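Here the complex is missing one protein chain, while the rest keep their positions.
Order as written gives the chain letters A, B and C; numbering starts at 1 within each chain.
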């Protein structure tokens, strides 16, 4: 049966777009321990300008970065597993929290829905 | 009030991830009229390997591409408005169709939910 | 006739790598007038960690950005023509300055060699 598209549907769709965009825009960026803060900040601010983003927090894992620095050249690339991201998207009467975090069991940077709130209107 | 996360929620979230990923991975790729087919095919196949993708179709608008070719160098970059994408994502008992297409009124490559189906289980 | 590879050759090769990397890593990033500074800074710092980079300056053209902001959503993507970049690469006894800047006649973000210096050794 075909369903009517709700605010909740759109909020989740939009939240997914932001995580997919963030990941594929910024992974691969050259980074070291001196520049990791400016990259974090730029990613956070960049994705914050997209429609329906209310709050966004981006953290890059310093320990993982440190372990990946090239011994020859002293830098690495931003890799998906280094990222810890939380985004709150609001679309109409729906507000959702989503996140991305490295799952060490799956060895995979997992994106997931953390909370869905339907605001009373 | 906090809500339980359903298959439908996850299907829409996953569908958003795919569109955001596709857009930010592949826009910017150098392309001309001779190479547009291989780029289309590669984008389609690349995103098809991601989790929960059932069907994906990627079209690059030849007329728009033609109008953007550098007169000096004979190529362009893949730009968001050139893309027409349809993706079907299935997550558990939910199946959703989403798409991206250039909206000439908004002058924006708009991503949207096209259909939501909850399969009887 | 086959030639010996000199420091000068390597300096120019490395300088090209940096410009190609910068362009294809960061174009497409969502940006508006409030976030343009952090993006500029992050790009500059990111590419600065790559081997042989001595100095790098990255400027994003605010006027061009302003003219490209979506009227509906209030942001744009970083586009090649918005970028003005200068990089100094030093490889052994050779130092080169290269740059990228929008060429309005060609309607193309042109990358070019600006200066080559062979240091006395």
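Rule of thumb we're sticking to: contacts are C-beta pairs under 8 Å (C-beta built on N, C-alpha and C of every residue); 3 or more make two chains touch, one makes a residue touch a chain.
All values reported here derive from a predicted model rather than from experimental measurement.
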Where the missing chain touches chain C, by residue: 1-3, 5, 8-10, 12-25, 98, 111, 113, 115-118, 120
Hidden partner chain, residues of chain B it touches: 21, 25-26, 28-32, 34-35, 38-39, 41-43, 45-51, 73-75
Absent-chain interface as seen on chain A, which is shown: 23-24, 27-28, 70-73, 77, 80, 106-108
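By our rule, only the chains that are shown with their structure count from here on.
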Distance from chain C to chain A - Cα centre to Cα centre, in angstrom: 26
Whole-Å gap separating chain A and chain B, where each centre is the average of the chain's CA atoms: 19
Sites on chain A at which at least two other chains make contact: 21, 25
